[in-house]
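The complex appears here without one of its protein chains, the remainder shown in place.
Per-chain numbering from 1; labels A and B assigned in written order.
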Amino acid sequence: MEKALKVQRVKHHEGKRGLLSVTTFIIMTVVSLATMFPLFWLFSSSLKDISEIFVNPPMWVPKVFHWENFTELFVNRKFGIITWNSFLLATTSTVIALIFCSLAGFAFAKYHFKGKNFLFIMVLASLMIPHEATMVPLFSIYKGMNLIDNIWGVILPDLANAFGIFFMRQYCTALPEEMLEAARIDGCSEFKLFRRIVLPNLKSGFAGLGIILFVKQWNNFLWPSVILRSQENMTLSVALKALEDSNNTPYHLIMAGSVISVVPLLIIVLIFQKQLIAGMIEGAVKG
Amino acid sequence: MGKKRIIYVLVACLMISLLATACSSNENKNTAAGQTESGKKVKLVVWTWETAKDGLDLNMEAFKAKYPNIEVEFQNMKSTDLYSKYLITSNTGDAVPDIITVESTNLAQIVQIDSLLDITDKVAPYKEKMSPYKWEDATKDGKTYAMPWDSGPVVMFYRNDLFAQAGLPTDPVEVAQKIQTWDDYYQAAKLVKEKTGAFMYGDSKTNSSNRVFESMMWQRGLWYFDDQGKVAVDSPEVKEVAEYLIKMQKENLVFDARANTDQWGNGIRDGQIATVVGGSWHDAIIENQYSPSDNGKWSVAMMPKWSKDDKYSGANQGGSNMAINKNSKHPEEAWQFIEFMLGSEENQVKMMSEAGLFPAMMIDNNPAIDEPSTYFNNQAIRKVYAESLANTYPLAYTSDFPMANKLMTDVWAKVFLNNASPEQALKDMADELRSKTKRE
């Protein structure tokens, strides 16, 4: 009798599931639309004329697509070179950081050496130094090093990446010891070992960390806006803010510039979304 | 395997880009060296903003024809960004930019940091030709660091149709008769509001640019600091002015938007703002930017005075200058550019007629002053500007103006948001100003 009741309940449960799943589906759809909406507004505004940006009632889709906003940016506002700078900055900084992080991560995962624990604690402690707190001295150091208004001034401090070392250490720890030993027995030098055996086996780690670093650097704003000053050295984030003008801010151009900054990243992220999400979670939880 | 290919492409791009930067930086050095040695083509970098550049563009052809060896690159930015970026430049001793445009509001501050080229000898021939007040902020310890460009003589722009609906006169002479004092202005504001629903002028309660307030102070020779440099915002005269503006706001006679923002511009466009008490350069903004379709609806008159017997009726608002970076590699060429643009009456007049930049150079006898403006009901609006300029109290913005202006914005916000008394808010501001500027 009791058992029958339970079965009945579970069946009832099944029936309710349909309704519940429809409700949650609707809720999630609404929420997703809400989160996508500002992006829609961004795209729509990027094709408006300045006079159509602040109008009442709001203009959802521009009557005529003003593609000339984009032409203006590329022809007169150097957005070609600026986009290239963003790309250059994000790629260079990511690739070099990946190499440095995997080297250090490998060392901490697979070697025993004097002072290892102490050094590792130092890496750990370095996570506590916020970038923002070093801006003032870094700025005066940069004056002597000719790094102001130089893209390398953005790249260099970001290469010392403790988070990346943790991240790569996780992946290196997972490498089988026997594989390394076998290579050593074959007379493989340590550097060759790293290049030939370790690197190829860290691919998924590289993808995960790489996409995180790329996204972060692409959107980097505070420090670049302090040191990058001439238009030909600016990155997209900095150039967007620099479009503001005293008397009338050209919001239509800022929106078009934002589209230029958002779209490439959106494409890259959609390609690597699995790695990004996995990397983000792993990075946050374990790091 | 698509991903693998993308990674390869990324790496390839990286390689190319690294090479490219390496090469390009060499290239830059080479060409820069080559330029100075052979003296062939010199590139000047000018930091400025959109409206100013529009003026310069008018004379660029002629400049290129006269100086084919000078190439000019304009970099436009927000003026406040320009100043903070230039402060960094001066700090790092960079040679770029060669020339900066500086509003009079910020000139004294920039002159203070000793990063501009001393051009005392170069501007000597122009000393008498420019409005005298312009030199005040450009000079430090007897040396001059900037060349005056334009002035912003303050006048009152008003909407004929709204005035007519409110039962006010519309003819500039009659308007000047009817609205002589700020109290007349207040009475007119009430009429306009009652009859048309429009606001008398636009200013934000919480983020005011203080422009009307400053013009009202200026015409009475009042300022954030007195003529001995002491903080003066807690003086009874200043309080009087502040209280007048608070009354305007509290009686809902003011369109709530910071002057010269898009919200404010929309108020102009939609006919919700009946007057603009502001610098002459507003004509171009009204005509071209916010209200191009309202041909014939706007006129210009002198701005009201505090009391009928006041000696000065005009004030100045903004206006710019040009200065040369101390570390510029091409100071001679930079001066040639500035002198060509700002030192010639012909070129100044062109910028006045076509870009709305009323020259700091005194050109009262130039026929262009009497030219009627089609948009402004065929009124000879520049005559009004000239009259305002001639009646302007010779006041300097001073180096602490930017800070005082910012603190003043907070005074209004405190009054309107926190219900602070104007007296207390001004007192607090004066104290803060004293401690921050180390003035008395």
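Criterion: a contact is a pair of C-beta atoms (placed from the backbone, for glycine too) under 8 Å apart; a residue touches a chain by one contact, two chains touch by 3 or more.
FYI, contacts and distances are computed from a predicted model.
Considering only "Lactose/L-arabinose transport system permease protein", "Succinate dehydrogenase hydrophobic membrane anchor subunit", "Biotin-dependent carboxyltransferase family protein" or "Cytochrome B6", the record for the omitted chain gives "Lactose/L-arabinose transport system permease protein", by its UniProt protein name. Note on the undisplayed chain: of the listed residues A:Leu39, A:Val61 or A:Val75, the one touching it is A:Leu39. The residue touching the chain not shown here, chosen from B:Asn207, B:Gln249, B:Asn327 or B:Thr437, is B:Asn207.
Taking the complete complex into account, B:Asn266 is the one of B:Thr139, B:Asn266 or B:Thr398 that touches the chain left out. Remark: the residues of chain B touching the chain excluded from display are 84, 87-88, 90-91, 93, 204-207, 256-257, 262-263, 266-267, 409-410, 413-414, 417-418. In the full complex, chain A touches the omitted chain through residues 6, 9-10, 13, 17, 20-21, 24-25, 27-29, 31-32, 35-36, 38-39, 41-42, 45, 53-58, 100-101, 103-104, 106-108, 111, 113, 116, 119, 122-123, 126-130, 132-141, 156-157, 159-162, 165, 184, 187, 189-191, 194, 215, 218-219, 221-222, 226, 236-237, 240-241, 251, 254-255, 257-258, 261-262, 265-266, 269-270, 273, 276-277, 280-281, 284-285.
FYI, only the chains that are shown with their structure count from here on.
Each chain gets a centre from the mean of its Cα atoms; for chain A and chain B, those two points are 40 Å apart.
Against chain B, the residues of chain A that register as touching in their complex are 53-54, 84, 87-88, 91-92, 95, 143, 148-149, 151, 207, 226, 229-231, 241-242, 244-249, 251, 271-272.
On chain B, the positions that touch chain A within their shared complex are 2-3, 6, 10-11, 13-14, 17-18, 21, 45, 49-51, 75-81, 85, 88-89, 91-94, 96, 260, 262-263, 265-266, 285, 289.
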